[in-house]
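Please read the structure below before turning to the comments.
One protein chain omitted, others in place.
Note that the chains are named A and B in the order they appear, and that numbering of residues resets to 1 at the start of each chain.
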Amino acid sequence: MSEFVFATAQYDSGDWDSAPLVPANVIDTIARYTSIDVAPSGVIVPLSSPSLFRYPLIYLTGHLPVRFGPAESANLKKYAERGGLLFVDDHNHDIDGTFHKTANEELTRVYGAIKPVPNSHPLYSTFFKFEDGPPTTTHELNGWGDNLVHKTLSGVERDGRLALLYSSKDYSSEWNYHPENKRFMSVDNTKFAVNLVVYALTR
Amino acid sequence: MRSRAEIRRNGEWLLRAMLLAALGISLWRSMRTTAGASTTTTATSRTVDVEVERAITSPAAASLDLSVDGEVSRHQRDALLALRRAGTHVTWHGDIPPLAVEVVREREPDARARLMITGGGSQPIVLADSAGTIDTVRASQGATIDVGTVVGDVRAAIGAHAARANIPAASSRRGVMVLSRAGWESKFAISALSEAGWVVRARIPAAPNVDVRDDGLLPLDTARYDAVIALDSSAADFAPAIARFVAQGGGLIAVGGAMSLDLLRGIVPAQPGERRVGRILLAEDTVTPPDLPVRPLTTLRRDAVTLEKETAGVTLAARRAGLGRVLAVGYDESWRWRMLGGTSGVGAHREWWSRAVGSVSPERDTRAPSPDGDGAPRAAIIDALGPSSSVATAVIGHASNPLPLILLVVIVLALLTEIASRRFRGSR
Partner (left out) sequence: MTAHARLLQLRTRLALALTTRALLIGTATTLALLIVARAFTLPGWVFAVITAVGVAVAAPFLIRVRDLRALPRVALWVEERAPTLQYALVTIADGTHSPRLEAQALGVPWWTDAQKVLWRTLIAPAVVTAVVAAISIWNPLRVGGLVREAISRVGPTRPGAPVSDVLAIVHVAVTPPAYSGKPATNLNDPTSIEALVGSSVTLSGQGDPQLLTATADSAARSVAKRGDGWSLSVSMPSRPAIVRLQSAAGRSRLIVLAPIADAPPVVTLLLPAHDSIVRRAAGTYALRAQLRDDIGLRDAQFELVVASGAGENFSFRTTIVAHTVLGGSLERTLDARIPLDSLALKPGDVLQLRAVARDGNTVGGAGVGSSETRSLRIARADEYDSVAVDAAPPPEAEAQMLSQRMLINLTEVLEKRRPKLAHTDLISESRRIANDQKKLRKRVGDIVFQRLGNDPLSEEGSDEVERGKISPEQLLKLADSATSAASGSVMDVEGDETPILAINKPLLEAFNAMWDAGRALEVGEPAKALPPMRIALAAIQRARLAERIYLRGKPGTQIVDVAKVRLVGKDKGNASIREVRRPLDPAMRRRSETFERVTAMLARNPDAAADSLLLMRVDALGDAPVLAAALDDAARALRKRDNAAIPLAWTRVRRALAGHPVQRAGISPWQGAP
């Protein structure tokens, strides 16, 4: 059986590598709470490359405008059809921001209309229970973004499962620290990543 | 000189006489056939119904030789057999090609049709159904044809000879249980089976004492499930129930570590070998099963049937265990076929998993009887009437005798004309 490999999407436009410590932190948290066989390091996968299809869960983030090239759009379409889940997080956490606007425009072109994911969605109960939906991040009200707490995540479902999960909550900032730092934290703020991975592996 | 009225009346008498004469001839004919001498009649495939009917109504037909130049239906064959048992000497001759066809439904939710044909030597066999021609095939060594739909009977024909079969009604399928740790293999196997129409329930452990499981998972029995898929050793706690399920007629697909579980070791057809890495492809997104990582099956049991073999070794083997069937699978990363298999990968992966489950699912169909004809016409006629004879044909042309029809026309015309004439001149 192959191990789970956390993959970060590399795209032609924008700063795809703006949260370099997120993969390690997610891998750490998967190992910390689950028995899922997980690779010790993440990989970076260009959206335009067929290697994309090796990773049925892909994480994409950035601050800058997102414009998918034809190869990237075509690959993402196939990725959704085949059962992949793309998790997009706005590193700006700003719904007026350029990342949000351009990413939504591009993702809508590929996936169709993006709709709010209800807080009763299985995503929030598949491993840990998040009664109020997606956990709030400390970055949402830090003044840099739109200064809003986003009540839901958005997404697109295909055949009853999420094919796209879009977050304006800036988990990229929230989880962008070295996993060793968790020993100084009273509450682990990466637990939602477990739900995300377990959901992707079981639905 | 006779008046017109007299001529008319004489004409009417003439018609009455004709009528009586025609009736008399008919009566004489019927008396004559009853008292006549016995004959040998030769029938062809087209005239067999008429000759059988004649032989039944006329004891004079002491023997019947059938010249088979086309299809002889089941009921025709049954009638000939009945005739023989009633005392008529029935023989047959003709060159019926050895040919057999059978149609089965795949034991899958979409219940596709599979045609199995054999015979015909080097001649092409034309397959058709009510909707038209399906395909042409040479099947001296046997051939299998997968077709999505079949409308009505299937006919496999060589010239005028044909074997017929009809498709059994599809039976509804039951669920599939998937037991596996959280991973891409279980996720995509479940997706593939759901897309193919199976109702899938799964138990997926994600951490000690934390399972992701479907509602209504238990109990495991043949009333609720067709098959169990055990993708790894996480099925250990279910092993006793799985062994019982298979013994009762359920199906099991065992992959990887599941084959080595103590209670399943005795029923699986093989054991997994050392893992071989998959092929590194220069052109990605073209993955097919031979490219996948594999644990080739080793120590195959004597009664195991090898179904797939790659260069690395046997990758698929099956056997019967109790009333059930067990399939051992050497691939434990088939999901790569779906994700990296190009445009056809999703469909091929789905079809493969659905077929794998179908191949171990219990038979729940009631096999439909063959239609007006049979699946193996040569074998059937030999079975019913014995081997072909070399009786010289003695043609008696009963079938082409037009006399009864002429008599009938004469009777009807004479009767109508006489009545019309009488009524027109005012007589009752």
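As a convention for this text, contacts are C-beta pairs under 8 Å (C-beta built on N, C-alpha and C of every residue); 3 or more make two chains touch, one makes a residue touch a chain.
Treat the numbers as computed from the prediction; the structure is a model and nothing was measured.
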Touch with the omitted chain, as defined above, among B:81, B:126 or B:147: B:147
Missing-partner contacts on subunit B, residue numbers: 104, 106-110, 112, 114, 116, 118, 130-135, 137, 141-149, 151, 190, 194-202, 206-216, 277-281, 287, 291, 293, 305, 307-308, 316, 318, 336, 351-353, 355-356, 358-359, 361
Interface with the unshown chain - residue positions in subunit A: 5, 10, 12-13, 16-17, 20-21, 23-24, 27-29, 31-35, 38, 40-46, 48-49, 51, 54, 63-65, 67-70, 72, 92, 97-98, 122, 125-129, 142, 144, 159-161, 173, 178-179, 188, 191, 194, 198, 202-203
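Convention: only the chains that are shown with their structure count from here on.
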Centre-of-Cα separation between subunit B and subunit A, whole angstrom: 52
Subunit B - residues contacting subunit A, complex: 181-188, 191, 194-195, 202, 204-208, 210, 212, 231-232, 256, 284-285, 293, 332-333, 335-336, 338-340, 343, 345-346
Partner subunit B, residues of subunit A touching it in the complex: 1-2, 4, 33-37, 49-51, 53-54, 56, 78, 81-84, 126-127, 159, 161, 198, 200-203
